[in-house]
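Since the structure comes first, as structure tokens, the remarks are kept for the end.
Missing here: one protein chain of the complex. Every other protein chain is in place.
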Amino acid sequence: MSETSPSAETTVAAFDVRMTRFVDAAGTVLAPLPAFAQDPEELRRMYRVMVETRAIDRKAVALQRTGQLGTYASCLGQEAIGTATGIAMHADDVLIPAYRDYAAQFLRGVPAESTFLYWAGDERSMHFPEGTPSRHDFPFSVPIGTHIPQAIGVAYAFRLRKQPRVAVAACGDGATSRGDFYEAVSSAKVWNLPVVFLISNNQWAISLPRARQTGAQTLAQKAIAGGIPGEQVDGNDVIATRHVLERALAAARAGEGPRVIEAVTYRLHDHTTADDARRYRAEDELEDAWTRCPIKRLRACMATLGCWSVADEEELEAQAAARAEAVAQAYFAVQPEMPQAIFDSLYATLPTALGAQRAEVMTAPAPQTEH
Amino acid sequence: MSETSPSAETTVAAFDVRMTRFVDAAGTVLAPLPAFAQDPEELRRMYRVMVETRAIDRKAVALQRTGQLGTYASCLGQEAIGTATGIAMHADDVLIPAYRDYAAQFLRGVPAESTFLYWAGDERSMHFPEGTPSRHDFPFSVPIGTHIPQAIGVAYAFRLRKQPRVAVAACGDGATSRGDFYEAVSSAKVWNLPVVFLISNNQWAISLPRARQTGAQTLAQKAIAGGIPGEQVDGNDVIATRHVLERALAAARAGEGPRVIEAVTYRLHDHTTADDARRYRAEDELEDAWTRCPIKRLRACMATLGCWSVADEEELEAQAAARAEAVAQAYFAVQPEMPQAIFDSLYATLPTALGAQRAEVMTAPAPQTEH
Amino acid sequence: MADLNIIEAVNLALKSEMARDENVLVLGEDIGRNGGVFRATVGLLDAYGPERVIDMPLAENLIAAMAIGLSTQGLRPVAEIQFSGFLYPCLDQIANHAARYRNRTRGRITCPLVIRAPNGGGIHAPEHHSESMETFFAHMPGLRVIAPSNPARAYGLLLAAIRDPDPVIFLEPTRCYRLFKQAVEDSGEALPLDTAFVEREGTHLTLVSWGAMMHETRLAADALAQEGVSCELIDVASLKPLDMDTILASVTKTGRCVIVQEAPRAYGPASEIAANLAEHGLLSLFAPVLRVSGYDTVMPLARLEKVYLPDVRRIVAEVRKLLELAPVG
Partner (left out) sequence: MADLNIIEAVNLALKSEMARDENVLVLGEDIGRNGGVFRATVGLLDAYGPERVIDMPLAENLIAAMAIGLSTQGLRPVAEIQFSGFLYPCLDQIANHAARYRNRTRGRITCPLVIRAPNGGGIHAPEHHSESMETFFAHMPGLRVIAPSNPARAYGLLLAAIRDPDPVIFLEPTRCYRLFKQAVEDSGEALPLDTAFVEREGTHLTLVSWGAMMHETRLAADALAQEGVSCELIDVASLKPLDMDTILASVTKTGRCVIVQEAPRAYGPASEIAANLAEHGLLSLFAPVLRVSGYDTVMPLARLEKVYLPDVRRIVAEVRKLLELAPVG
């Protein structure tokens, strides 16, 4: 092989990926905080959402362990991302979520008992209440990543109608290996769409570690394949996460086009309650990850800033526990659907050809509520 | 929105895309040539392949226009890439081609009449002759891009067996919009596979111009999504194209992993003979593209270097025309297959359940050969 | 009232509905300036602009997903998939999302979208361009699957499909796109979905088909009429939901049924019709229910595609076989 003379090669494009962090794992503030984070009430608000989300999440796991809920996917350790998302989005934006984005859903008006109902296996859980921002939102997409290209259509509708709205398509690290993710990223800039792709990189896709998911050094750089900005953020730093999300949403809303955000976090729980991560994950990795817990971090930060006391903490713990219990009770109170419900939202009007099937179901013995 | 202090953001990754060119459109040598190109015989060889390929290609178009061939996809203007590929690959590498890579196929032993037979609609065209390198190769994949992830399996087999072989997966600019392309690029480095992804960016996917295919500034940068090197090459400069291909193949063979090459070229013909590009493409764009024709360029370069004469050109033209005519005759001489052929390669052994269907076909009137 | 072929009728329906409802938009590969590879969308770009006539990157999965996203926002996307074999990458989005959103959100999110594609072979097209895709969609709960067989039905059923509040797969008969013309009025009137059309009344047997094979079946009925065999001719038109009432009424009358499909035989659409006859029509049947179909082979390339495709000869032969088993009168 010949040596190439330098003049035969020229650089035609260059890219970089940046990472944003304001608060480190110990709670130390590393850089001047964004304006919203200079308001202690805002810090307390974010903290409260994270703690309540965790309490509800723990309740769901407890219900599953006692046979009162189906398989459940915990958001333990990832509360900062959902919280930042729920706060950063405007009411009439559209959230196309991944299944650990509970905090964002709660902030947008999904009652937590709906979440429980979803994992119990009841479609009404995805009806979402009228009059809340969640009414615009998509339900979880279990087929990983397949919802992401749908965001292209949603954002296209906003552009067509000249609405100042943004679609936020959220997914995990595993989802970024799929063609679905890529086809959305690759095309979003063709129409300069108001869409933000938010990756919660929690380092694992069930048992597959991030490093074996793709050869890419960062997931943010997958944006480059679509010619759009990609950036990393410390997803356990709720301030940084909210900051980059607000910046991306504002840019998209202002017509500056799509963006990819990789929020780096860690899945502190098993993949779901049906999984046992000890099978494939080293204990010390998990222990180490706990040191970066987003809740601990914000608490330490607030303590340093002098806006959070032991009494505040105790009061919040009690509140959160009460809320989680109330959610469980609300969930228990939901009456089962009638069997014919499996036909009644299938089409706008049930085709005649299906009438006999529906009738058959109505004469069958009534199902019992199971969890 | 707050201003971000610089210290909150750090650069975590940086990438660039380079472009290689040795000979410009006028045939001027821009940089010291690689060793192979310092041998006039090698230049003449590459030139001959390109000219013969073009003659055969024109013959195919002529046959189609006179009703003697089905829809045909011309490689007009893209002869350099196929030629470079066919020369750069080793005999036992595997070519997983796109449908304009005729020159590469010819160099690997596919008889040109097979190409004609393919577009006439005869599956025997993809049988490829024993004892030639093409025997390892894949047939064209009409569903755009779907063959690319298959290269992952092929290259994995090489790695598993510790064979010094490389899989070359070729596609057009349009194909790079597909999840198939991405899933291959995204995963190739996970196993550090010996695979080269070769994009012939001819600026159009039927009527869609490159700029509306994706937001990416270059197609080479799609490599970054998989954490692998991506580079551009002037695909109308056969020397540069062969150089970067040989370099990529050697690297892959040496265990240095996968790579993406975007060869920038132009589709001088309609998409296929079923297309009329005047419907959507400006005449002056086409005229301008002709000034960068790879054949003209190498001829000018050789003329300057003093290794190509008018007499050489005339002799080659005559040879190429004769070869194209011989190909057509060989194609005409192929006898039609029997109707039951539609069953006979369906399974290794035809399941009993299908015996009656095969028998039915054998008693049906024999089909007439149509083009 | 103009004489139109099927592709012109499709084009007219699109034009007409885009004019009537600004929420209707079309998307697909090469559908803008190029007017679509079969010219179904000719003139739409000039009439309605690039925002409503969207040339798509080369990714069918994206086309389906984008159509879903658009439809959830109350738009009425009509997506074109260029050739039948390229519908496979859409199946995931259609089965797992389009067909389900209404049900899984108990009516909150809906997908009033249409996916149009040419279906079937017979035009000497390249590989993967000639597949018959009905079964894949007809087996998916929550969808409608329409396969028009002539210009008037293409027009009227496409209007109905676009206006329908649920996802509709609209499979057009490739080989009949330009085969014949018919007077089609741009009346803006939709034809009913879920309804089979009795195209010709007859007494000896019922011939059932849809899409491109209706044409061969019609010709076979003509040929059989010459021999004194009176065929009732049914165009299924809507494969899902399937109007078995119309087919059963006919078979109850004739006692004999031959179903003609282009798709491979095994697990094809004709089997569903035959199964329903075996369940609900058994007592009326004088003779076996026969299926004339493509073979269980990969769709052959152009040179042998005629071997695969059911044609008048094969339909007539099956009918004669049937009449030997159960002679008329």
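All chains are identified by letter, namely A, B and C, in their written order; residue positions are counted from 1 within each chain.
Keep in mind that, in the parts below, a contact is a pair of C-beta atoms (placed from the backbone, for glycine too) under 8 Å apart; a residue touches a chain by one contact, two chains touch by 3 or more.
Bear in mind that the values here come from a model prediction, so they are computed numbers and not experimental data.
Undergrad: Among the chains present in the display, which ones are touched by the chain that isn't there?
TA: Result: the unshown chain touches A, B, C.
Undergrad: Kindly state which of the options B:Ala62, B:Ala250, B:Leu346 or B:Ala364 is in contact with the chain not pictured.
TA: Selected residue, touching the omitted chain: B:Leu346.
Undergrad: With respect to the chain omitted from the figure, which of A:Thr20, A:Ser187 or A:Gln213 is a touching residue?
TA: With A:Thr20, A:Ser187 or A:Gln213 as choices, the missing chain is touched by A:Gln213.
Undergrad: Pick out which of C:Ala99, C:Ala220 or C:Val260 touches the chain that's been left out of the picture.
TA: Reading the full complex, the residue touching the unseen chain is C:Ala99.
Undergrad: On subunit C, what residues meet the omitted chain?
TA: Counting over the whole complex, subunit C touches the hidden chain at residues 85, 88-89, 91-92, 95-96, 99-100, 103-104, 127-128, 135-136, 138-142, 240-242, 263-264, 266-275, 277-280, 282-283, 285, 287-291, 295-298, 301.
Undergrad: Identify the residues of subunit B touching the omitted chain, counting contacts across the whole complex.
TA: On the subunit B side, contact with the omitted chain comes from 123-124, 126-128, 135, 138-139, 141, 143, 146-158, 160, 167, 179-180, 183-184, 186-187, 190, 341-342, 345-348, 351-354.
Undergrad: Please output the residues of subunit A touching the missing chain, sorted low to high.
TA: So the residues of subunit A touching the missing chain come out as 70-71, 119-123, 142-145, 174-175, 177-179, 205-208, 212-214, 274-275, 279-280, 336-337, 339, 341-343, 346, 354, 357, 360-361, 364-365, 367, 369-370.
Convention: only the chains that are shown with their structure count from here on.
Undergrad: Can you compute the centre-to-centre distance for subunit B and subunit C, using the mean CA position of each chain? Integer Å is fine.
TA: 36
Undergrad: Can you compute the centre-to-centre distance for subunit A and subunit B, using the mean CA position of each chain? Integer Å is fine.
TA: A distance of 42 Å separates the two centres.
Undergrad: Residues of subunit B that contact two or more other chains, please.
TA: Answer for subunit B, listing residues that touch two or more other chains: 177-179, 212-214.
Undergrad: Two or more other chains touching the same residue: where does that happen in subunit C?
TA: 57, 59, 61-62
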